[in-house]
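Following: one structure in structure tokens, then a few remarks.
Only one protein chain is missing from this complex, and each of the others stays in its spot.
Then we have chain A:
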Amino acid sequence: MSRIHVTTTINNDETDYLCETDETLLDVLRDHLDLTGSKEGCGSGDCGACTVVVDGRLVCSCLMLAAEAEGRTIETIEGMAGGDALHPLQQKFLEHAALQCGICTPGILVAAKNLLERNPNPSEEEVRYWLAGNLCRCTGYDKIIRAVMDTAANTRGAA
């Protein structure tokens, strides 16, 4: 069976790949493109470890076929830091110790960044609901929420 040729933009780079029909975007990111920051926690949309942004919207890359990405613009965790300079959210996650094992962290950072781009001044409740699809086995969530709130406050202060 012939593979599907897909041209897409990933973290501002035009990228193309060949995929099987049944491969997910997550499979291609991790196994073909060496973008292993996105994690597979559940493979069923429940944990958010595979979160990426497609045309500005958060999606679970485990629930999107790689073939669907044709012509789309994709952002992954690998595009978050500017070279060696961490994104403010990444910096705040370190300061607040908002991660332990780190498996959930890429998905949570991508989701939190998308929230702050849409809403620079979210309430704690809004942050908690926005991140409800990102499960964390380790931290108990509190430090994550505080890191996101602190980043938002800081960014507003700087603007």
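The rule is short, and it goes like this: contacts are C-beta pairs under 8 Å (C-beta built on N, C-alpha and C of every residue); 3 or more make two chains touch, one makes a residue touch a chain; residues count from 1.
Throughout what follows, contacts and distances are computed from a predicted model.
The unshown chain of the complex is recorded in UniProt as "Xanthine dehydrogenase family protein subunit M", chosen from "Ferredoxin", "Tryptophan synthase alpha chain", "Xanthine dehydrogenase family protein subunit M" or "Protein virC1". The chain omitted from view is touched by exactly one of A:33, A:63, A:81 or A:103, namely A:63.
Residue positions on chain A in contact with the hidden chain: 4, 21-22, 24, 43-46, 48, 51, 54, 57-60, 62-65, 67-68, 70, 111, 114-115, 129-134, in rising order.
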